Structures are given as structure tokens and as C-alpha cells.
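For this depiction, one protein chain was excluded, whereas all remaining protein chains were kept in their positions.
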Amino acid sequence: MDNAWSVVGIFMIVAIVLPGAALIMARLLGPKKPSPIKQQTYECGVETVGESWVQFKAQYYVYALAFVVFDVEVVFLYPWARAYGQLPLFATLEGALFILILAVGLLYVWRKGALEWQ
Amino acid sequence: MVNLGDFFYTLGMWLQGLLMRAGLNESAARGAFSALVAALLPLIALLTAVPLIWLERKWIARLQDRMGPNRVGPFGLLQVFADMVKIFTKEDITPLGADRVVFALAPVLAVAGVVGLWAVIPFAANAFGVDLNVGVLYLVAAGTLSTLAIMLAGWSANNKYALLGAFRTVAQMISYEVPLVLSLLVPVLLSGSLGLNGIVAAQREVWFVFSAPLAALLFLIASQAEVGRAPFDLLEAESEIVAGFNIEYSGMKFGFFFVGEFLHSFTMGLLGATLFLGGWTGPGVETYPALGAVYIILKGTFVYFLFVWARATFPRIRIDQMLDFNWKLLTPLGLFLIPLLAVVNRGLSESSVWLRNAALLGANVLLAALVLTILGMRGRSARMRAASNATPAPAALRR
Amino acid sequence: MVPLSWYLIVAAALFCLGLYGVLARRNSVAILMGIELMLNAVNLNLVAFWRYLEPARMSGQVFAVMVFAVAAAEAAVGLALIISLYRLKRTVVADEADLLRG
Partner (left out) sequence: MTIAQVIFVVISAVVLVSAVLVVVSRNIVHAALWLILSLFGVAALFAVLEAGFMAVVQVVIYVGAIATLIIFAIMLTRREMREPGQQTHRWWPLPALLAMALFAGLAWLLGSLPGTGAAPPALAGEDPVLLLGQALLSPEQYMLPFEVASVLLLAALVGAIVIAGDSR
């Protein structure tokens, strides 16, 4: 029990079990009268045409891509933010350089027009 | 001697003493106690949703010049319980062709992701689930569960509008996660600690909302978008995608998405209070640490009120505006803010607290003025272009 | 107490599963998932060695963080290639990606 994460583990298990138990309780309490019409896919009363896989804009991928890159960047920045105060000023500038290199990436994506929704 | 001022500590010690008298040794008693806290805190978090829903409905009603719930019980206080009875006894419909397990898992994860955030929030000097040395990153990690839940919900329902809505929602959530994590980085920069207790302790003198107001603003906007409330509620635009990713959900499963949203908003309020408004610090906390719980709940409710206020005030934005606002304003702003604050903070680390914080505030104001000037210039040129396009073209150019 | 060898065995099994996925799957997204499993096995090894051999020096964790960065870059570029290929040839099956054969 000396590992702080064991508390987090118990916490997450309870956080998943509680709503799960409530769902089961609701299922027991609620009526159950399934019918094919009721279970149809809902589209405001209009009958469904085709399957549920519709073609998506590839542009969603561009945003996901930018997100991944910046997410990884920020993860690198957290140890920097933790340590820079106890290191020479040089270390602060290293972090700034790290951010600026990626800011160039954002500028490139912007200039390329990949961020224009169409 | 019983010190009621330090209520939580006294309670904890009393319980541990009880366990030790029952035959456990000291470390086992401490372990059992923290396991008990870890098991009770999620329950408390879930129950918080009950007063929250009433509070928010009343606030929204007052902001819109209505009464709000006022039929069931005094001031409509029992309305939420009536709704709970209703939602518990509703039929639980799973559409044909849905992936049943994933369909049921999604709402559970949506709630668990929000409740998971409560594990690290310090409510008072001695009242918190656990003090992780990577608390701030833990918040980001727990937040990914909510994104995951929405993807699962959208995919498993076998409905094209659900999938479309889920894609929009996820695009919004991951986009706004960038400024959110950038704004979470600022308290870490200023306090030199990743644990939330360390961040609160570093705000004893000056709250971070005063040394980094821009970061607090980023946090406010990004968390509103992360929760997906107006003006960022285009992911459930009824007129376009009939309620989005949760279209096929009914009964308790729908209720969980609903509860998750309310609870997420309030939890973000608590986090905003912890990271930027000094958490449980306040007058008299040194002598009566239990007062901290009162302070953080008041501050958290205040931030939550800001979220509700924004929800009641702003009209819904379009998807291109939502993405532009994030990638062309908030993210670059965050990227410039962080090195600026780091350099100022590190450069003045030897000088007095007040000078350093004044310089940080000055840096924020300068950056804000710069951004506003650039935005003003861009807006003016856009208006000029629009005006020149509106005038009829010369006859020679007309074909 | 869990000995180091247990972690290494789990990591080895994870690596071999990933390897099987990479070699046997036809869908290129599934191949990429296999690569992610292999990278995770490597990370598990790095962190286990850090904890058991040199907890005072952070080399193991630094390497693991670098693996994260490489994994993210690889996934970003790899999936972009797959999407681009899908647009061009309407397939994500790796064997059918024979652009040079014309």
C-alpha cells in the first residue's frame, strides 16, 4: 500500500463499478418490451438509408494530427516546467527553443491552408 | 484533545485509531483508511451531481427571466429526485445492430472519466484522495477517458448521426485539449510542482489568476469547450445532427451522459479554483484547516457560475469558427505565453515575490494588448474587404 | 515482491504478439497496431530496467520518453500514408499497395 497509485487504482475501480451498478439497477427497475420498430435506428422517423459508415472528411485527420504532435510536445514540457527553476537560465531558453520549433510547425500548417475548414 | 478546526485530520486519525484497536498494525490501518477514502470519494462525487443539476437549472432560469423548477418540494428542490425516479424506471433501449457491450460501456466511462478527476483535488490541507507527484498530468490522462467514451458511444450505436456527432465532438475535444494542457502547464511553471497540493501551497501569497490571467482565461475557455457546453455545443446541434453522439441513448444510460456533463463542468470549476484561485487557501485556514473545504467549494462554485453564465449568454458557434478560434488564436497564444512567463519567472527568481508577480502580470497584459491589436487589425482589414466586395463592380468588369 | 524477470517475460510475450501482428495481418492499420504493441514492450523493458537497476539515473525513463515521441511521429506519418494510399487505390491491404508495378 505504500505505492500512491494503489489509491488511484481503487478509486478508478469504484468509479467504474458505481455507474455500472446503477445501470444494472435501472435495467432491473425499468420495463422491457422490445419491438423491432422501437429498436430501429432513430433518424427523426425517416427510415434509414444505407449503412452507418458514412464517408468522413479527411480533414478531421489533419486536426487529430496536429493534436497528437502538440500533445507529445506538452508532455516533454512538463518535466521542463518542473525542473527549470533549479537549473541555470540556459535551461529555460532550451524549453523556449523547443516550443518555438513547434510553433514553426503550427505556422507551416496554417500557411499551407490545412486549418481552413471547408 | 479534539481539534474541530482540523476536522478532516481528526476524523482520519480517529478512524485509524479505531482500526488499530481492531487489531491492525499502523501501516495496515493507514492503508485501509486510504482505501476507504478512495472508495467513498467517488460516491460523494456522484452525489454532488444532485444539488448541481438543481442549482444550474435555477441559475439558467434566472438568467433567462424564468422561475426554473418550482413544483416539486420547496423551491423545486425535490425535482432532481423526481427525475431520478423517472430515469431509473425508463425502458432501456438498445438499437438493433448496436455493439451491445461497447454501447453499455460508453456511458459508464463517461462518468468514470469525470469522477476520476476527484482523486487528486485537495479539498483542505488534510483532505484529498491522493497527492500524486504528477497530479496535473493525471488530470489530462483522466480526461482522455471522456474522449474515449464519446468515440465508443458514437461508433457502437450503429447510427450515422451518432457517428457524425461523435466525430465532431472528438475533433472539438482533442483540439481544445491543446490550449487546456498549455494552460495547465502555467501553474506548474509558476509553482515548480506537478502535484496539486504543491500548486495550492505556492499560492499562499499570490493567486495564479493574478500572475497569469491569460492562462486562467485559456483554462476557462478550453474547459468550457472540453465539456461541450454552449457556445461550444455544436456537437449536439439538434437542427443538424439530432443530438449527436448520444442520439440512440435512453433511460439511465442517457442520464449518465447528462450527469457526466454537469459534474464535469463543476469539477472543472473546482480545478480552476485549485489551479488559479488558490484552492483551499483563505483567511483563517492556518488555524482552522477544515475551513479550506468551505473556501474551495465557494471558489469552485464561482467558477462553475462563470461556465453557466457563458452557457446562458453566448450563441452557438459554427464548426469552422470553433476550429479557427482554437488553432489560430488560443493555441498560438498559449505557445507564446509559456516561454514568456518562464523567462520572466526564472529571470526574477531572486527578486521579491511582489516584484516577480507584478512583472508576470505586466507580461500578461503586454501579450494581451498585442493579441488584441493584431485581432483588431485583422478585423478591420476583413471589414474593408467585405465593404469593397459589397460595392457593385465597375461596368467594364461586368460581363 | 515481483522479480525483474517477470516484467521481462511479459514484455517479451507482448513483443512477440506484436511481431506476429505485423507479419500476419493484411490490413495496414492492423500492422501499425502490431508495431505499437512492440514499442510498448520495449518501453516496459526500459522502465523495468530503470526501476530495478538504476533508479537514481533517469536514462531508462528518458529513453522511454523518446520512444513515445518516435511512436507518435511514426503513427502520424504512417496513418497519413495509409489514408493517402486509400484515396489513391481504395485499399488498405498492404499487399495491394504495389504502386511501382503500375
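Note that the chains take the letters A, B and C in the order they are written out, and that residue 1 is the start of every chain.
Keep in mind that, in the parts below, a contact is a pair of C-beta atoms (placed from the backbone, for glycine too) under 8 Å apart; a residue touches a chain by one contact, two chains touch by 3 or more.
Because the structure is predicted, anything quoted here is derived from the model rather than measured.
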Checklist entry - Among the chains in view, which touch the chain not shown? => result A, B, C
Checklist entry - Out of B:A110, B:A127 or B:M151, which touches the unshown chain? => result B:M151
Checklist entry - Taking the full complex into account, what residues of subunit C touch the chain not shown? => result 1-10, 12-27, 29-30, 32-34, 36-37, 40, 43-44, 47-48, 50-52, 55-59, 61-62, 64-66, 68-77, 79-84, 86-87, 90-93, 95
Checklist entry - Which parts of subunit A are in contact with the chain that was left out? => result 3-5, 8-9, 51, 53, 55-56, 58, 60-62, 64-69, 71-73, 75-76, 78-84, 86-87, 90-91, 94-95, 97-98, 101-102, 104-105, 108-109, 112-114
Checklist entry - Can you list where subunit B touches the absent chain? => result 102, 132-134, 137-138, 140-141, 143-144, 147-148, 151-152, 155, 163, 167, 170, 174, 177, 194
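Just so it is clear, only the chains that are shown with their structure count from here on.
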Next on the checklist: Taking the touch definition from the header, please name the shape of the chain graph: line, ring, star, complete or other.
Outcome noted: line
Item to check | Chain centre separation in whole Å, for subunit C relative to subunit B (CA means) | outcome: 33
Item to check | Separation of mean Cα positions, subunit C and subunit A [Å, integer] | outcome: 20
Checklist outcome for this item: Distance in whole angstrom between the CA centres of subunit A and subunit B is 14
Next on the checklist: Two or more other chains touching the same residue: where does that happen in subunit B?
Outcome noted: none
Checklist outcome for this item: Touching subunit A in the complex, subunit C uses residues 65, 68-69, 72, 75-76, 79-80, 83, 87
Next on the checklist: Can you tell me which positions in subunit B touch subunit A when the two form their complex?
Outcome noted: 27-28, 30-31, 34-35, 37-39, 41-43, 45-46, 87-97, 104, 107-109, 111-112, 115-116, 118-119, 129-134, 136-138, 157-164, 167, 171, 174-175, 177-178, 181-182, 185, 188-189, 192-194, 242, 247-248, 251-253, 255-256, 319-320, 323-324, 327-328, 331-332, 335-336, 338-339, 342-343, 345-347, 349
Item to check | Contacting residues of subunit A [partner subunit B, same complex] | outcome: 1-2, 4-8, 10-12, 14-16, 18-20, 22-23, 25-27, 29-34, 36, 38-44, 48, 50-54, 56, 60, 63-64, 66-67, 70-71, 74-75, 77-78, 81-82, 84-86, 89, 92-93, 95-96, 99-100, 102-103, 106, 110, 115-117
